[in-house]
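Here is the structure we will look at, set down as structure tokens.
Partial complex: the chains shown occupy the same locations as in the complete assembly.
Which chain is which? They are A and B, in the order written, and residues in each are numbered from 1.
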Amino acid sequence: MSKFKGVVPPVVTPLNDDLTVDYPSYTRVLEHLIGAGCHGVFVLGSTSEVVFYDDKTRREIIEHSAKVVNGRVPLIVGTIDPTTDRVISHAKIAKAAGADAVVVTAPFYTVTSQSEILDHFRYIRDAVDVPLIAYDIPVCVNVKLQRQTTVTLAKEGTIIGLKDSSGDDGNFRYALLDLAAHKDIFLMTGSEIVVDTALLMGAHGVVPGIANVDPHGYVRLWDAAQRGDWALAKKEQERLCRLFEIVWVAQGRVSGGASGIGAFKTAMKQLGIIDTAFMPRPRAPLNEAETAKIDDILRATGLLG
Amino acid sequence: MSKFKGVVPPVVTPLNDDLTVDYPSYTRVLEHLIGAGCHGVFVLGSTSEVVFYDDKTRREIIEHSAKVVNGRVPLIVGTIDPTTDRVISHAKIAKAAGADAVVVTAPFYTVTSQSEILDHFRYIRDAVDVPLIAYDIPVCVNVKLQRQTTVTLAKEGTIIGLKDSSGDDGNFRYALLDLAAHKDIFLMTGSEIVVDTALLMGAHGVVPGIANVDPHGYVRLWDAAQRGDWALAKKEQERLCRLFEIVWVAQGRVSGGASGIGAFKTAMKQLGIIDTAFMPRPRAPLNEAETAKIDDILRATGLLG
């Protein structure tokens, strides 16, 4: 059984008002997640706003995370950049700085294909001795990791797992079926809102961005599912679905990226987990009216008194 | 009248067989283009495979280009990376290394919006004192620069021009109409195959990737259009359309990116302009059968004896 399993939140990156990383808040986020019983942490993912950070900042974030986590749970690190050799460079740094596994997307900006994606992962695996997790996120990279691509990479040992943020639950299910005999392969959903059902399908882990706000909820959901208590899992999921509606509060006024991550950060600030809700440029922060609506949702879902 | 006008090819980046930049070939490409009468060069664009190169290589390419070009024509430099501050970093390097203007896309990987795109360009303009050219390339960044976005940025002085690789000629025409009174604004098409018609609409420049293969053809097309000889411009364009069919020779076997840039590089190698046709990983090179088909097209369009 893979050591990568369970609730593995993609960790938000708190910022100071000068848009440098706020490491004291960052430490609190990690402690908040680990303290809630999360089974791993995923830093430098999309929720972490990884593509906004340069090499130096990324390295500092990994080193800081490794120091705080200190082996208590696996540390998974995103190495997101457009092309193979740039990803290899990130992966080498991540490994040196303490990553237990790295998360790799398909190439982006460039117009790619499934056979090129296969080569991309194989080149990276050959170049760096660190476990690879494939990241299927078409909304960001504009290409889907097809079932056959994922399954081939897993069966041949190029990847040890998948984070599926594609929203294509049927495809995810077929990957689970195709790889059912491969007990060392680890398939995680990136969804926040169909986690109970992904677990019923047999998903080995969940990577919900909003677990930054409510890790206890996802750990309860996970535990219920492990016990086969699907009614309770569903009930917890439905509360978390109501919480997840914070991501649409600023929809239309700011970009989809800012609306979602901005909501996570704003909620965490309102809950006292981090100090500010800033995002890197050009993302605009949420405003007071939006913050008030988020407070309402936090209260309605039992997170704010 | 802007000094940026005419035929401004996006320069391919020739590689050695170890995938380092082949600077002797690179020099020959630049001389080939300038010698043919091109009015500028655009390095580190999509055709240059910019997103495959790290900071150090990008800086070397700009410095090398500046040295070779030596002020004979404007040197335009792409600063393509996902987010604002990373682009600013590239733009500062480009300026220091001799760029006359830099080319900036919308943010990518991140889910953006038109208002965020406006801010993106404004932050970059505020941070670096170098002229900005907006690059509309939805196939790579997954978002369109809407007419109003481009026109706003141009009228307020944030950008001095546009490279439109969106294929949306109607939208391009409206931008031309909206900005007709702004004589200092420079609107270029990125098309290879509707250049005559873009010039009839009033386009100020053209950035055809395949001008790497046949710059003389595009200079003749440009000159004919300047004289109002549209029949000749059309005739030249039609020959170039036949030449452009090289980009589909490897279609299906390799990715769209590799099929296109691979065809340019292969044709340039067959014509003796560069030494090899390698592309950065994970792009696979064209094979012998495909090279033979490209030779056929080069012969049919008068480029190979």
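Assume a residue touches a chain if its C-beta (ideal position, glycine included) is under 8 Å from a C-beta of that chain, and two chains touch if they have at least 3 such contacts.
It should be emphasised that the depicted structure is a prediction, and the values quoted were computed from it without experimental measurement.
Here 2 copies sit in place, and the number of copies making up the whole complex of this structure is 4.
What we mean here is this: only the chains that are shown with their structure count from here on.
Between the two copies, chain A and chain B, the C-alpha superposition involves a rotation of 180 degrees in steps of 5. Mean C-alpha position of chain A lies 35 Å from that of chain B.
Within the complex formed with chain B, the chain A residues making contact are 46, 49, 51-52, 54, 80, 82-86, 89, 107-113, 115-117, 119-120, 123, 139-142, 254-258, 260, 280-284.
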